[in-house]
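To start, I am sharing the structure in question, which I have written as structure tokens.
Here the complex is missing one protein chain, while the rest keep their positions.
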Amino acid sequence: MPYINIRVTDEQLTKEQKQKLIAGATQLVVDILDKNPETTHVIIDEVPIDNWGVKGVQYSTLKK
Amino acid sequence: MPYINIRVTDEQLTKEQKQKLIAGATQLVVDILDKNPETTHVIIDEVPIDNWGVKGVQYSTLKK
Amino acid sequence: MPYINIRVTDEQLTKEQKQKLIAGATQLVVDILDKNPETTHVIIDEVPIDNWGVKGVQYSTLKK
Amino acid sequence: MPYINIRVTDEQLTKEQKQKLIAGATQLVVDILDKNPETTHVIIDEVPIDNWGVKGVQYSTLKK
Amino acid sequence: MPYINIRVTDEQLTKEQKQKLIAGATQLVVDILDKNPETTHVIIDEVPIDNWGVKGVQYSTLKK
Partner (left out) sequence: MPYINIRVTDEQLTKEQKQKLIAGATQLVVDILDKNPETTHVIIDEVPIDNWGVKGVQYSTLKK
């Protein structure tokens, strides 16, 4: 019954990319931990680029 | 001082439903753990249905 | 398919208290949002009292 | 390699306030824990005021 | 710069299983989203089986 939370910057992920992330992350815990996919949840959070920082700087600034 | 995070798919919860969730979750930790409601926080996250998967499939597809 | 995360200070919750929290939180989303309990997950995190602060002060100090 | 998540009610934080939070939180772990800012991530979540409750009441109601 | 949090019940994962989860989850965001592995973080949380519930019941009870 794993719960997997993937947080990425919000840069227009397509519906297909999200589906691939969900399928891939679920397969990981099935393959490595023998978990049941029926109860495996994956949640993708898309974070605005002004709201994510690394090295002390907003990602919206780093990208420039 | 509990912190309670409720994550649900984004399907147009009403303001009243949210208020009931907040009141109910707070009451739970008051009743069961004798916590102080003054410092009990409840946060509801509404997750887009393309961003939540179970069984390796997006909820937006599962619903069909 | 809600996911509910309850974070409390680690003060020797009994197994029975945890079961009550899990049952109660699940019932909340069944009653208020008509969610399916089969796919509702509740996770309780017990946080050491040196690791939780409010008002800028460790809970281990506040309790004294 | 700390990960810092700051959750606040959504009340129109400016881009500059967010930058200050990111810089300040990063500096904290550099100063206190001697962490490397290069791999320190800060994420700010802005939560709608109907979705955050304290004392069992929605923040949108408490504010009135 | 994704952040991936994998929460599973605490059932004696080996160090090797954890390494496989970390490598696999990182590869996912590299392959699907073209993210930089240098700044991709994966955190595994092992949750005691009394603290995780599904269907309103503790996992420690469900397993019996």
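Here the chain labels run A, B, C, D and E in written order, and each chain numbers its own residues starting at 1.
In this text, contacts are C-beta pairs under 8 Å (C-beta built on N, C-alpha and C of every residue); 3 or more make two chains touch, one makes a residue touch a chain.
What you are looking at is a predicted structure, and each value in this text was computed from that prediction instead of being measured.
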item: Residue numbers in subunit B that touch the chain omitted from display; value: 1, 3, 39, 41, 43
item: Contact footprint on subunit C, counting only the chain that is left out; value: 7, 47, 50-58, 60-61
item: Subunit D residues touching the omitted chain (full complex); value: 1-9, 13, 17, 20-21, 24-25, 28-29, 31-33, 35, 39, 52, 54, 59
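The rule is simple: only the chains that are shown with their structure count from here on.
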item: Contact-richer chain pair (by C-beta pairs counted) among B-D and B-C; value: B-C
item: Cα-centroid distance, subunit C relative to subunit D, in whole angstrom; value: 21
item: Multi-partner residues of subunit E (at least 2 other chains); value: 1, 3, 7, 39, 52, 54
